[in-house]
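Only one protein chain is missing; all other protein chains are in place.
Take a look at chain A:
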Amino acid sequence: MATGTPTNGPDDAALSSDSGTEEVRLEQFQYDDGIVRLFATATIVWGIVATLVGLIVAVLLVLPSITGGLPWFSFARLRPLHTNAAIFAFAGNGIFAAVYYSTQRLCKARMWSDVLSRLHFWGWQLVIVLAAITLPLGITQSREYAELEWPIDLLIAVVWLFIFGGNFLMTLIKRRERHMYVALWFYIATIVTVALLHVFNNLVIPAGWFKGYSVYAGVQDAFMQWWYGHNAVAFFLTTPFLGLMYYFLPKAAERPVFSYKLSIIHFWSLVFIYIWAGPHHLHYTALPEWASTLGMLFSLMLWMPSWGGMINGLLTLRGAWHKVAADPVLKFFVVGVTFYGMSTFEGPMLSIKSINAFTHYTDWTIAHVHAGALGWNGFMVFGMLYWLLPRLFQTKMWSDKLVSLHFWTGTIGILLYIIPIYAAGLMQGWMWRAMDDTGHLMYPDFIETTQSIVPLWWLRVVGGVLYVSGMLMLGINSMMTWMGRPAEYENPVHTAPRLTKTYVDHTPTPTSAIDGAPVLELGKKVSVWSQMGWHRRWERLPVRFTVFTTIAVVVATLFEVIPTFLIRSNVPTIATVKPYTPLELAGRHIFVSEGCYNCHSQMIRPIVSETKRYGEYSKPGEFIYDRPFQWGSRRIGPDLAREGGKQSSFWHWTHFENPENVSPGSVMPDYGHLLTEDMNYDAIAPHVKVAAYLGAEYTDEELNNTAEVAYKQAEYIAADIVAQGGPAKAYEKQAVALIAYLQRVGVDLFATEEPAAEETAEPADTDTESSEETAEPAVEEAAQAEHGDGPNQDAFVVN
């Protein structure tokens, strides 16, 4: 090793050969640690931002009015910012720092293109900044962990797949180490699968620069979203972190991984199994039963390979546990891997239907993901950074004591966060389903169940403060370490021969153990094949390895996707379910933009306590016009699947003005801005046109005079509000559209189809309109019959 300028060109002559048969040239090269420094710095900066925003949303749950009703800082708009920042900004930059550092060293090669490396860095930061701007503005798809709208999605696809993926793959191809170490396999699986997930989950038809409508609807949309959502956890927060573990843990412990064989088995098992598991997020929903069961089975099987990884990580420290006591880097890794084991035991457990029925929509899920995110992802990144920073900045850590303090503060912070939230989840689960001796709900008022867990939410805030404090310690320590850096970084020059194009394998040609035995030639061939020399070859061929990994993921996906999309019986249509009117569609857009799905589900499961609390359970055919689906994943507020007709329009108006006025004790912030901001009726048309393009039946009047049609419906609702004692001119405000939507949710199921005779009286080209018109009173009747005190739905009829 020397320090100086590398000569990486063809003139660097040498005589050494790695294969013995072909003369190869020695090449000199330097690792590009500048890009690692950039990503490491971004990891720390965004880590502080992500956890701070997390702390803010935790506070907003207990003090919902602390932001004074500013719409950009409501819980529902900031929560996606927190999750996106934690996953894609903090963990994402951490992954990239790990990949750029370890890949170069595992390949004994500089990254293929410095330009692509920098484009990757700045492109990714641009994505994060755009997310930080658009999400508080309410520009969102409302798909969890895929909230960003289509222009940003396009940017992500380019940066991830072509810039990052291309640079990574070319580095593998140009590497100087013959065998691809297992960490690289995990990186390959990450790049390939995340690209697939991102592209296919975000297929939309644009309705403007800031809005796209999913090509999937209802059940299929839910299926695709959780195929994406679960595998985003798998291939963004698990496989790259396992790659990180397989490189940095042996480095820090200065001993090889416990079992390389286990790492291979565990890699392929994860790749094979993970992709199937998504449907466990949708147990007892309108998803087909078979898909749900398949998801559960594969989730249970995930326990084995996941613990294979955990055991491999922990046993890598065999004989080195004395180092753990003294080295905070190893402490972070040990706690991180332990949390991985805990989360990956808990995940399969939660996928069991009967357990899931209890825990789903409760805070248990929140505790589960934070055990994984704060413990596994956070601590693995911290361990890596504390190992990397002295090497990157070529000086000692500024304060080892501060590192230790970060470790203990973070560990206690995690425990103080998750333990109360597990308890909150248990309380919610029990209270939601508790019945008295007469068969009635013991806690029919949803707010009562929320108020019971508010003290536990306060404890979470304390845990969050500790964890954020740890992040700040990392920030201070890294900044002070950076300030102690040398005037000029040393950049050693490494020398290694280029890999020969034709690899001569020195291992003997496999022969069959049954040569000479009186068996068929086929048997001998099988015997040779079973020695798995072919897999060794894969491990040397990055392109082929990538292709096979892709096939494993795609095949598994298709086995679930094809039946879900093609079996007609999966989504039985319901004749009375009609498209949303233009005003309702606009209201739905507001519902999505405000992030209401963050607190309210729209999915009543066929569970007695749910049907008693919310009404008839949800049917697959009810969601065929829902783009995107709004089933949600947690209930901070009650389910809204049967909200239509439950309350008067004025009740909703008052509720938006200040929830406490009609629901004392509510933790919902006020949405006063919806009562003051004007409704832009001219902006509705693109939404209706896209909905029509995607198959919703609209009349020519609705398509060509969208604003007028919507305005008329708004006038009826506004008149209704006035009649109920509300203010005048409500039709001018955005709230009216949201009220229109909420009054429509879940009522079509109870409508009665208009007799065919009346349709014949209408012109042939307006038959859809006629059924729309005539269905509405039926909706009203059914809704009022169902809920007793429903408002006059006749006022919503589009004439």
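Quick note on the criterion: a contact is a pair of C-beta atoms (placed from the backbone, for glycine too) under 8 Å apart; a residue touches a chain by one contact, two chains touch by 3 or more; residues count from 1.
Note that in this section contacts and distances are computed from a predicted model.
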Match the chain absent from this complex view to the correct UniProt protein name in "Nickel import system ATP-binding protein NikD", "Carbohydrate ABC transporter permease", "Heme exporter protein B" or "CcoQ/FixQ family Cbb3-type cytochrome c oxidase assembly chaperone".
"CcoQ/FixQ family Cbb3-type cytochrome c oxidase assembly chaperone"
Identify the residue among A:W46, A:F75 or A:Y247 that touches the chain left out of the display.
A:Y247
Among A:F162, A:W268, A:W430 or A:W458, which one touches the chain that has been omitted from the display?
A:W268
Thinking of the whole complex, not just what is shown, which of A:V329, A:A496 or A:V688 touches the missing chain?
A:A496
Listed residues A:V45, A:V62, A:L297 or A:L541, member touching the removed chain
A:L297
Residues of chain A in contact with the chain not shown:
1, 16, 18, 31, 102, 105-106, 108, 176-179, 181-183, 246-247, 250-251, 254-257, 259-261, 264-265, 268-269, 272-273, 276, 290, 293-294, 297-298, 301, 494, 496-497, 506-507, 530-532, 535-536, 552, 555-556, 559-560, 562-563, 566-568
